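Can you keep this structure in mind? I'll have questions shortly.
Only one protein chain is missing from this complex, and each of the others stays in its spot.
So, chain A:
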Amino acid sequence: MEETKFTPQTWPDKPEQATPEAKNKFVGIWIFICSDITLFASVFATYLSLKDKGPAGMEFSAAELFELPLAFVMTMLLLTSSLTSVYAMYHMKNYNFKGVQIWMTITVLLGLGFLALEIYEFYHYVHIGFGYTQSAFSSAFFTLVGTHGLHVVVGLVWIVCLIVRNAKRGLNLYNAPKYYAASIFWHFIDVVWVFIFTVVYLMGVLG
């Protein structure tokens, strides 16, 4: 059944739910995201309770540490990458495999840009003495933002694997739900970042 050759005319409306296996993947990724939300909620709660807490006389505080311009650039990169993954899904629904691959590649590049800035940011903090073991605040900050960063890495590896493995196979009903699940995961990462931007950076700068 997977060998069927499709044309844009015979390609189903919802390729991500067209087979029973696809439907399982579709429901599965949403259910997984539910549990991931709880994971982030726990880390967010911990961050909020440990914000600015450290050894007596700690010189670091969120208000002085965080800078909005860098966080703004990172936010823009990630939001745009979410948009490009939407374009990829648009082309998937129209059975345009080339469009899928191109827009997914752009998504990966934007994600890499985000990651590079995050690594720079972490490096900078460690350099000025705000390392992981410095205080409860630093542990909570690096864990929260780092958990998000790890999700970005996982998402990137996932999408790169998809692009590489399907380069020669083209689009079919077996891999369409995989692309779809990866893009949903990528949107989720984006939404979490919006919360990090608000809770860590905006609320941090406001004091």
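The definition used in the following text is that a residue touches a chain if its C-beta (ideal position, glycine included) is under 8 Å from a C-beta of that chain, and two chains touch if they have at least 3 such contacts; residues count from 1.
Rule of thumb we're sticking to: contacts and distances are computed from a predicted model.
The complex includes a chain that is not drawn, and of the options "assimilatory sulfite reductase (ferredoxin)", "Putative peptide ABC transporter DppA", "Cytochrome c oxidase subunit 1" or "Cellulose synthase operon protein YhjQ" the UniProt name matching it is "Cytochrome c oxidase subunit 1". Touch with the chain omitted from the figure is made, among A:18, A:79, A:109 or A:136, by A:136. Looking at A:76, A:116, A:161 or A:194, the residue that reaches the missing chain in the full complex is A:161.
Although one chain is not displayed, its contacts with chain A can still be listed: residues 2, 20, 23-24, 27-28, 31-32, 34-36, 38-39, 41-43, 46, 49-50, 53-55, 58, 132-140, 143, 157-158, 161-162, 164-165, 174.
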